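One structure below.
Removed from the display is one protein chain of the complex; every other protein chain stays in position.
Letters A, B and C mark the chains as written, and numbering starts fresh at 1 in each.
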Amino acid sequence: MEQVPLSHILILSSTLFFLGVYGFFSRRNLITMLMSVELILNSVNINFIAFNKYLFPHQLEGVFFTMFIIVVAAAEVSISIAIIINLYRRFKTIDIEDTTTMKY
Amino acid sequence: MSASTIIFYILATLVVVFGALTVFSRKIFRAAISLLLSLTFVAGLYFLWDVDFIGALQIIIYVGGIIVLIIFSIFLTHHSGQKLPKAKVSKKLLSGTLAVAGLGFTSWVVSQFVFKPAVGVTPVEPNVHNIGLQMLNYSEYGYVFPFEVINILLLAALVGAIVIAIKKSQETEK
Amino acid sequence: MDILSLLLVFPVITALGILVAKKDKVVRWTALSGSIVQLFLAIGITAYYVSLRNAGETGQMLLESSYEWFAPLQIYFSAAVDGISLVMILMTAMVVVAGILVSWKIGKQVKEFFFLILLLSLSAYGFFISTNLFVMFFFLELAVIPKYLLIGVWGSGRKDYSAMKLALMLMFGSALVFIGILGLFYFTGAQTWDFQEIAKMHIPIETQRILYILLFTGFGVFTAMFPFHTWAPDGHSSAPTAASMFLAGISMKLGGYGCLRVATYLLPDAAQELSWIFIITASIAIIYGAFATMMQKDLKYMNAYSSVSHCGFVILGIAMLTKAAVTGAVMQMVSHGIMTALFFASIGMIYDRAHTRQADELGGMLKQMPFIGSAFIISGLCSLGLPGFSGFVSEMTVFVGSWERTGVFYRVATILACASIVVTAVYILRAVGFAIWGTVTNKEYLKFKDATWSERSAAVLLTLGILIIGLAPFLFIHLIDADTTSIVSRFIAVVGK
Partner (left out) sequence: MNSYDLSALLIVILPALSFLVLGLFGNRLSNRVSGLIGCASLVTTAILAIYVAAGYFFDFGLVGGVHEKHIALQFQWLKFTENLSIDLGIVLDPISVMMLLVITIVSSMVHIYSLGYMKGEEYFERYYAYLSLFSFSMLGLVIAVNIFQMYIFWELVGVSSFLLIGFYFTKPSAIAAAKKAFIVTRFADLGFLIGILMLSYNTKSLDFFTIIERLTQVGSPYLANFTATSFMGMSALSWALLLVFMGGAGKSAMFPLHIWLPDAMEGPTPVSALIHAATMVVAGVFLVARLFPVFAISAPDALLIIAYIGAFTALFAALIACTQTDIKRVLAYSTISQIAYMMFGLGVAGWGAENSEGFTGSMFHLFTHAFFKALLFLGAGAVIHAVHSNEMKDMGGLRKSLPITHITFLIACLAIAGVPGLSGFFSKEAILAAAFHSHPTIFYVGLFTSGLTAYYMFRLYFRIFWHNPVPEHSHNHEGHTWAMNIPLIILAVGAALAGWIPFGSFVSADGKAMELPFHLTFSIAPVAFGLIGIGIAYLLYAKKNDVPDKIASSINAFYKASYNKFYIDEIYLFITKKVLFNLVGRPAAWFDRTVVNGLFINGSAEATVATSRAIKPMQSGRLQSYTMFFLGGVLLLAALLIIKFM
């Protein structure tokens, strides 16, 4: 079967990664930053799967890691959302520029 | 060019486009929806590569869990139709430059690198059976220990989320 | 218990005594009696040393003793003295007694004040008797902390700034020193801190060069060597009287002693090759310090700058490497130590009464307070090198020694140094004319009382020190002659004698 070259997949994942990075840097809203993080995690997942499939088809390591990452991401998001909501309760905003009480 | 290849490129384009929308959209709800679509198309990629279980997980946890959670939190913290404030140009520029540079650099490295696939090995089918066996195996290549760790992590996250989000009576006063 | 350790034990006992004392009066008397015992102890050790020498002891340093401190790193508390360290110890003991006497009236946190003063003296004694470089460095560092506190807590004027500046600059100096002694430890191959051992090693010239510059500059900072002298004016002007006395009298001498004992003595080849650098800085310090002094209005600033100028003679003498010059440098250290202590003491006495140190706001002090005025004039005359006082003999010895070096460069440096005696006369006489002579300008000053018994005894003690060296320099020379000879014998190749 003719396959897509691995490098293309990797470029896709890096594009997704740096989109996430850009979002993470430029957004001021915590929730959108969180979404950017999800993009980043997904790009990593794509990599894992792609490597597993292309380079080490006799193993399942990439799959496992993807699974773990998804699980960790779920945990992370739940905690984050909890923090965000708590923050919102206290400051009535989730803009990171405005919540600077703990800065310095 | 086979159909699967074409489908890959289509999916890839969709993933990137919706990813970009997630990042650039100034309406937070739209961003969330774009994220949802983007993640869904990633799941599509997984299906394309025959890792059905992961694709399923992606749909269930991400699309079904995480994104919903995010959308809920958006509802909790935003009024509908509210536009996000514009980011500072300098900040945009800086992060844009960094991202583009990173992308360029990574792509260059990736294009330079010659990947050597393992040859003469029998592929393992990434189906639930094999995954489940290896996951709960405690011999070599067994993942039972990470599995337990992840369990504990999830438990901790559960407890943590509750502790953090719980409403304390005196805090509402402030 | 050997006799040198007593030098350290007494201050410790006194300091502990101060800590347990309740009344200020008890504190003062404890400090005073402790320091007087210490002075007599120093005199006794000197006498013992002289008797040993007369009995034919030929060791380079006598009364050696050594205790283990941290053996894995070869750190031993080892002590020994020779003539040079003895004269420094005598001077220290004298200045400490005088310093305690002039601080008799200090009202604020008496206990802490005297404790810090004793700590400072302890570190000076420790520095002068150690033969282990690491322990020496330890005491050098230890001396910085009390200075910082003394200025910061009991000082006046911009005391925070001055204390910080002083501490930072001295720390910078000791950082250089530390790098230098680490170098000595590792690159000599001996893996020892004992400088008598290191002196026997042959150190490659490349190493010597680097270490010499580091060590000499590092110790030079303590001696207020140009251009690292600016802590001195600010530090002195903000410090309380006793601290100024210690700072100029003792602390600056730690640097000079280090320059001689460590930098120059241990690294003779580099000293011969590179001492010109320090001859230049010393000449600049001497003449430029003198001119800068001329423009000062504040008496303490004046004396601080003049200390820069006078300590230039120390550096010059050490860097000239001839026997007479080195002897002169040692004499100048002791002489300047006592003289400048007297100077600061008399300035302090005036300041305590008038609450100003501006020369032009004072005036008529001699008429109002003959004793203090005379003390001021005596220290001034000593400072400008009047024969009969210690300043003369030490400066002349440095001049004669410097003139021994042939070559235009050395000659010019010497002439510049000589020229400073004129400028010194100018600023001393200006100060005397403005502040001490003249009529009383301020009605307030008519109420001033002359010196109290404690101030009198301090001034008399220091004046005695000045006079003994000034009138009987042969005693002094006799004490240090063998040691300067042994130091200078390491440079014979260049100096050509």
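Quick note on the criterion: a residue touches a chain if its C-beta (ideal position, glycine included) is under 8 Å from a C-beta of that chain, and two chains touch if they have at least 3 such contacts.
This is a predicted model, so every value here is computed, not measured.
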item	value
Visible chains in contact with the missing one	A, B, C
Sole residue of A:Leu6, A:Val21 or A:Val44 that reaches the chain not shown, by the stated touch rule	A:Val21
Hidden partner chain, touching residue among C:Phe115, C:Phe313 or C:Phe392	C:Phe392
Contacting the left-out chain in the complete assembly, out of C:Ala324, C:Ile347, C:Ala413 or C:Leu479	C:Ala324
Residues in chain A touching the chain absent from view	21, 24-25, 33, 96, 100, 102-104
Footprint left on chain C by the chain that the document does not show	165, 168-169, 226-227, 229-231, 234, 288, 291-292, 294-296, 305, 322-324, 327, 364, 366-367, 370, 381, 384-388, 392-393, 396-397, 399-401, 403-404, 414-415, 418-419, 421-422, 425-426, 429-430, 433, 436-439, 473-474, 477, 481
Missing-partner contacts on chain B, residue numbers	91, 94-95, 98, 101-102, 105, 109
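Simple rule for what comes next: only the chains that are shown with their structure count from here on.
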item	value
Topology of the chain contact graph, where touching chains are joined (line, ring, star, complete, other)	other
Chain whose averaged C-alpha position falls nearest the assembly-wide average	C
Length of the line joining the C-alpha centres of chain A and chain C, rounded to whole Å	67
Centre-of-Cα separation between chain B and chain A, whole angstrom	5
Rounded Å distance, chain B centre to chain C centre (Cα mean)	72
Residues within chain B bordering two or more other chains	none
Junction residues of chain A, two or more chains touched	none
Of all residues in chain A, those that touch chain B in their complex	1-4, 6-12, 14-23, 25-29, 31-32, 34-36, 38-39, 42, 45-46, 49-50, 52-60, 63-64, 66-68, 70-79, 81-86, 88-90, 94-95
Interface residues, chain B side, partner chain A - complex	1-2, 4-5, 8-9, 12, 15-16, 19-20, 22-23, 28, 31-32, 35, 38-39, 42, 45-46, 49-51, 53-54, 57-58, 61-62, 65-66, 69-70, 72-74, 76-77, 84-85, 87, 91-92, 94-96, 98-100, 102-103, 106-107, 110-111, 113, 115-118, 121-124, 126, 130-131, 134-135, 141, 143, 146, 150, 153-154, 156-158, 160-162, 164-165, 167, 171-172, 174
